[in-house]
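Only one protein chain is missing; all other protein chains are in place.
Chains here go by letter, A and B, matching the order in which they are written, and residues are numbered from 1 within each.
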Amino acid sequence: MTTSHALAPALGTGRSPFASLVRQREVPVASALVVLVIVTTIANPLFVSAQGVKDLMLNATITVIMAVGLGTVIITNNIDLSVGSILGLVAFGTGSVFAAAPDIPIVFVFAIGLALGALLGAINGFLVTVARVPSLVITLGMLYIYRGVNNAWAGGQQYFAGDRPAAFGRLSVDTVLGVPIITVIAIVVVVLVAVFLARTRPGRDLYAIGSDDEAARLFGIPVSKRVLTAFVLNGTLTGLAGVLYASRFNSVGATTGTGLELDIVAAAVVGGIAIFGGSGSVVGAAIGAVLLTTITSSLTALNVDKFWQQAIVGVLILTAILVERIASIRKARRLRTSEATNA
Amino acid sequence: MTIDPTSDGPSPTATVLELRGARKTFGAVVALSSGSVRLRAGEINALVGENGAGKSTMVKILAGVHQPDSGDFLFDGHPIVFRSPAESKAAGVSVIYQEPTLFPDLTVAENIFVGRQPTTRLGFIDRAAMRADARALFDRLGVPIDPDRVAEGLSIADQQIIEIAKAISLDAKVLIMDEPTAALSGVEVERLFGVARALRDRGSAIMFISHRFDEVFGLSDRITVMRDGAFISEHTTSEVSTPEIVRAMVGRDVDQLFPKQEARVGDTVVRVDGLTRAGVFHDVSFEVRAGEIVGLAGLVGAGRTEVARALFGIDRYDAGSVTIGGRRLAPRDPMASIRAGIGFVPEDRRKQGLVMDMSVSRNTTLTLRTTLSRLGLVSARREREAAADWSRRLQVKTGSQELPVSTLSGGNQQKVVLAKWLATDPTFLIVDEPTRGIDVGTKSEVHRLISDLAGRGIAVLMISSELPEVLGMADRVLVMREGRLTATFDRDDATPETVINAATGAEPAHTTTTTETRR
Partner (left out) sequence: MPEQTTTPSAAGSAIDPRRASSASRDTAGASGTAGDRDAARRDPESAAERTLRRRRLLTGRGAIMIYALLGTLLVCALTVPRFASVQTTGFLLLDAIPILMIAMPMALVIITGEIDLSVASTAGLTSAAMGVLWAAGWGIPEIFVVCVLIGIGCGALNGLLVTAIGLPSLAVTIGTLALYRGLALVVIGDNAVADFPPALTSFFTSKIGATGIPTAMIGVAVIIAFFGVLLHFSSFGRTLPAIGFSKEAASFVGVHVGRAKFWMFVATGVVSALVGIYWTLRYSSARSDNATGIELAVIAAVLLGGVSIFGGRGSIPGVVAGVLIISSVSYALRLGGISDVVLNVVTGLLLVGSVVTPSLIAVVREKRRARRAARDVLAASAADAA
């Protein structure tokens, strides 16, 4: 036993804290964001004016919350394409609630929105875990169904800014320490979910499931229960986003949220969440969401044709997955050569 | 020659896990006819035997992956059934495989405690406690690994140590290591052994499977020998020699059950020169002539399949060349190899040899898709006719040509693979483990087929881990060890001992009488 002590090299240590920080998945996207902001500010100092920053935060809020939710699902090697439809349903629902009961306490409205989102997420979760069909297909179908329900419910009806209580609308205007209230909510969400994923057993289990769900099952992790939880969490957060949407934007109707899902997936992927699960963090997804929404404002501030925004988003997504792939190839090669030279 | 496994060894220690006379069949294939092993507390037991001896089936039974059809399975003296790996784990049996897989995004400590991390009162993971527990485990093993480090990128050696740490933390009473040193360097092997000895001294029962005699004799307290699916003997390591073990492993009359025809060996069909792939195989050269069956023997991991795959073009090689019919074969291009007349019956029937979900007919004609086509179009009728024709010739037993090939027995599946390649009219056929997992009857049919092919002038390279097969069928035997060709034997010179010695690097039996200078 003493001989092995002397012979064994100290493994895993000797890695400087800086190196491990830099290797974090969030660094590329965070740096991209920082660079973007700096470059834009140099060209147009108004970009970081009080109003400018406030607008940035407001724009990002909804996407951040949804990216955190969807990121959690993607970590388990699943996906939920119906989030746009869920947002639409809850947003319209919020409008309807206010129309029906204008004096209802705002907290109740939040509760209803979250519950509705949770329910819709649970339906998705059940179908995925019970039927064992790829979530891509299931949630694609649910995207249609939920959108159809939204259309059926709303018809041509729309609710406008005037239809909601002033206090509710002010959530998107009033600030706390310079940060809009809805953005504060978003930040709280990010922190809570990040802690959940990093510091609790169910949270860590999600990563294991995403890496290798068979092995996870072998270690006693209740895979179906955890995956269901991820979908319910995603639904709840999307519900929250839906309620906040009704506060921030001036109209909600049958088409609210259409096409949003792919933007959210983009945000998560750009933020470092691997599309096949098992790695990444919701903090990264949140930064990815901020990055993508900031680009629009950035382009305006830089007087670049706003039409470039979509294209740039596309390039970002491709770059993100390319970088991830190159990194993993490099790592595998390092592993292989070290063993080969030893053997 | 069989030592009664029920008698205690020289020092009566508590038997923790015992398998007696276990039998396991898969369909018509008897994987285990009478498997026995006795794992005692505070003892390291090495399980040795050729490939196909039944060792991995034994491990799977002990791990709860399979259940024995019959036989006694005792834990602490009481009969037990493991219906699943989870139950085996819960009972305290931990298995470390050759390729451990940790969850890459979890830290080392989290991997050790996955699913049961210590928590604080608020329900959060108590990272400090987890870190401390992990450190304590590593201290016990005498191996410093940073518990907070993310598992991604760790070497296999480190991953194994972490798996062992996991096993200890689960209070494993039995630790089974399946070929643990295959991917390790010398220093890492030493470290692993230190850990194993430490565990033994603390009272665990340890079993490990290895082909390397220096390791077997260096680490174990007892050696259990298996052959042809049955327990043969158990020895106390300090009281036995390598030749005795080798004899126990192979000792059978290699009677010529094989209809080896005397074929007229013609010109060289394929020549391999200095084939090298960094870290996998090195400077491999040989030739195969028309009508000749060349056997390629060696242990698992020797690099035989890798050489064949590189030759055929599935994998790349870094140096060397392959010449067939006098012309240089383009590397990394299976289609070119097929066109040049090479056929390859791969090792893994289910994943490489056949498309399981497709019909027998389509599998058979997959290689004929260009030959059967006119103007790029394949007539389904001609395809069916060709498939039915070949099925008949090889006597493939199937309910219907349209059934998925997964419904066939192993032997018939192998016939479909053979048919598919024979249909391409090859001049050189590589067969990798041609009779693995096949019932005895079909085995001899396959041997007859291969022999007949050689008789017709086809050059055959047969990779096999079954000594009798190699010795019975081959005109020449090449032996590989750790990526290099270490010996060539003509049919007459090839005996079980000479081949195994060349394959394991053990000293040949006739050079020394007292071989035990290893300790």
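Heads up, the rule we're going with is that a contact is a pair of C-beta atoms (placed from the backbone, for glycine too) under 8 Å apart; a residue touches a chain by one contact, two chains touch by 3 or more.
From a predicted model like this one, the values you see are computed outputs, not experimental measurements.
Contacts of the undisplayed chain with the visible chains, over the whole complex, involve A, B.
Touching the missing chain, out of A:Asp103, A:Glu214 or A:Asp305, is residue A:Asp305. Of the candidate positions B:Asp201, B:Glu239, B:Asp425 or B:Asp490, contact with the hidden chain is made by B:Asp425.
Interface note for the absent chain: among B:Gln67, B:Thr119, B:Ser169 or B:Thr323, the touching residue is B:Gln67. Interface residues of subunit A with the unshown chain, by the touch rule above, are 81, 127, 130-134, 136-138, 140-149, 151-152, 155, 254, 258-259, 262, 265-266, 269, 275-276, 305, 307-315, 317-318, 321-322, 325.
Residues touching the missing chain, restricted to subunit B, are 67, 69-72, 79, 81, 83, 255-256, 258-262, 314, 334-335, 337-338, 344, 346, 351-358, 362, 366-373, 376-378, 380, 382, 384-386, 388-390, 392-395, 400-402, 420, 422-426, 445, 448-449, 451-453, 455-456, 458 (touch as defined at the top).
Rule of thumb we're sticking to: only the chains that are shown with their structure count from here on.
Chain centres here are Cα means. That of subunit A falls 45 Å from that of subunit B. Partner subunit A is touched in their complex by these residues of subunit B: 85-86, 89, 101, 103-106, 108, 110, 114-117, 119, 123-125, 127, 142-146, 149, 152-156, 158, 183-188, 190-191, 193-195, 197-198, 201, 278-280, 482. Interface residues of subunit A facing subunit B in the complex, by the touch rule stated above, are 1-5, 7-13, 15, 20, 195, 199-201, 204-205, 207-208, 210-212, 215-216, 218-221, 278-280, 331, 334-343.
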